[in-house]
Structure formats: C-alpha cells, structure tokens
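The structure that follows is given in the form of structure tokens.
With one protein chain removed, the remaining protein chains of the complex are shown where they sit.
And now, chain A:
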Amino acid sequence: MADEQQLFKVTIDNITVEVEPGTTILMAARKIGGDVTPPAMCFYSKLQGSGGKCRTCLVEVSKGSEKDPRPMPKLVASCRTTVMDGMEVKNITSAKVPEARAGVVEFLLLNHPLDCPICDQAGECHLQDLGYEHGKEGTRYEFSRRTFEKEDIGPYIQLHMTRCILCYRCTYVAAQLTDNRVHGVLDRGDHAEISTYISKAISNDFSGNMIDVCPVGALTDKTFRFKNRVWFTKPVSAHRNCDKCCGKVTIWNRGDEVLRVTARKDEWGEVESYDGKPGWICNTCRFDKKKMSDWTIEGPANINRHSVISTNHYVGAQKPAEFLPELMGGRNPKMLMDIHDVSDVNDPKVDLSLLPGPATGATFTKTKEQ
C-alpha cells in the first residue's frame, strides 16, 4: 500500500505514466519519450539548479491534480514544475503550446546572429533544430543585434558571445564540476554576457564539458574550429583508460584523423550516464588525445537517422572484396587517375588533427611546395 501511494499518476498527451513525487513534468515526459517530450534549451538533468530560463519547455496543465482538478491558468515551464497525482498535461495536443513555443523561439533568435554557415555547432545545434521545428528559420527582426567585444577565453575553448542564449548551463558546469569557478554571467538584461572575469583563462581539467552542454555555438572546441563540418565527420565510440574521467567518448574522424573528441550524448542531447554518474570527460581526453592510437575503438556511434550528421553514412555497409587482382593474376589494375595527384582537398600530407587551432590559407599552400 505504501509503495503504491508513493507513485504519482500523470497523463501527458493522453499517455499515462507513473513517476515518483518530486519529478518534474519534463522528466516524466522523457520517461515516455518520443514527440511528447517538450524541448529544453536551458534545462540539463545532470546539472543541479538548471532550467526555468529559456521557456521553450512550456506545457499546458489541463488538470492540476486529482484533488484539485482546476487547470493551471497559464502555460507552465515543465522543467521546473513538479507533477501532482492525477495531473493531466497537454504538450503537442494543446492548441496554445506550439504557438507559444514558436513565439519563444522567435525571441531566442532575436539577438542570434544566424551565422550557421560559419558556426561549428551547425548540424548539432538545438536552437537550429528548434527553429526548424517551429518554422522559424528566418527572422523578422530588422534592427542591429547586440554585439560584444571579442574575448579570448583560453587556447581550448572559443567563445562567440553573440550566439549565446544565456541558458546558464556552462556556469553550472563551472560551479559544479570544477573546483574553482572562473566564469559566470556578467551584467544584466540585454548586456548580460558569459565571461571569465578579467579574461582569466579557463584551465580547470573539466572545463571542456561546457562545450558539450552549450545548446548553441557560443562555446565551441577551438581545436576543432573550422576543420570540418560535423556531418562530414565519422562519429565513432571509443574509450581509453583515464585516471581523471570515465574515458568513454565519441571521436569524430576524417579518415584516420581524430578531428574532435566529445562526451557521448544520449537521445536528449545530454551527456550519457554510466552507473548513475554523468560521463563528463576531462580536458586531456578532449583536447590532447588526437591520435587513433590513443583510443580503443568500439564501433560507429549511434546517430539519430533524422539528424543531418547521418547523411551519407551508410549503416551496415560492407566493403566488397577486391576481386580484380585475383582475376588479373595478382596484378593490380592500372589507375587512370589518382585523385590525390590532382586534388588539393583531403591531401594525405595535411593532417588537420595535429593543428592546435583552425587552419589558415597557409596550411594548404605550404604542402603544395613540399
């Protein structure tokens, strides 16, 4: 009897699920999964205190609880509202929610520069997905957007303040994962910006995780900057023995070059958990281990087939055996043209993974003279 009372019944989009008291509507919806889960830009289940800032997870509560069945007067932020027994929630079945959410997306895009063609986050950006889901890929804003003075926050992380939506996730990473917090949000309102006070370089060993938690391209990996688009890289699950972190990562390859290392993400775009612990990775694994020999390969990473990253990735493809040398008595067929003799792209002599930062024009011209 006591066990039964402990669980609350909550109905989200006509699907009933039983959850523990104190669970938020968003986490209950994630338990169901699929389309009924509201999107979240600022909420991150692995960071305490996150959520309640971006308003993209708004839902309609059409019945408060079994005891008090009155609906809630306004749409509520599902990441911060806990469930009640018998609560009925409408997300995609509601008439108000998609409209309100589209409005929120438009507000988030007010000051966003929409420089997706340049941004390294494009293809795995939550704001991009959200914009396209709500038909708000364009903008009606005609005035000049907020700009900031460019700030260098260290050799590993690139800060693009104009792209920031002020979700505060990275500041929670700094506060909860690193021992001395060196960055936060300065100023208020329209002037609010992420910064490391007095341009102090972020040197903590787990600071790189703020790249993974950033829902937009405000914090990106400087060692990966401009090297390739994510959808042209091969995501591969790999691990290594690391004394500081779990060592379980996704490496993003071009051929055998490790262009980028990230933590593994679950279906909600959050860092995956192992034995109940979030799989944050340390800066050594993320920024310094850029060789195939550093990693034990587990296999191709699972990418949602609706993601642009899975385009031109052939799942389960098998390379057919070379039969020509066998037919020709051990002789290899004569190639009419080796593409590397002509092409300057994908030059085997240029190893982008060895560069500490973005390539420049000289990176590609130098090798031509060699």
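Going forward, a residue touches a chain if its C-beta (ideal position, glycine included) is under 8 Å from a C-beta of that chain, and two chains touch if they have at least 3 such contacts; residues count from 1.
The definition used in the following text is that contacts and distances are computed from a predicted model.
**Q** For the chain not present in this complex, what protein name does its UniProt entry give, out of "Acyl-CoA desaturase", "NADH-quinone oxidoreductase subunit I", "Peptidase family M48" or "Sugar ABC transporter permease"?
**A** "NADH-quinone oxidoreductase subunit I"
**Q** Just one of A:227, A:248 or A:286 touches the chain that is missing; which is it?
**A** For the chain that is not drawn, the touching residue is A:227.
**Q** Going by the contact rule already stated, which one of A:15, A:32, A:72 or A:122 would touch the omitted chain in the full complex?
**A** Hidden-chain contact among the options goes to A:122.
**Q** If you put the missing chain back, which residues of chain A would it touch?
**A** Listed in rising order, the touching residues are 115-118, 122, 225-229, 231-232, 308, 311-312, 336-337, 339, 341-346, 350, 357-361, 363-364.
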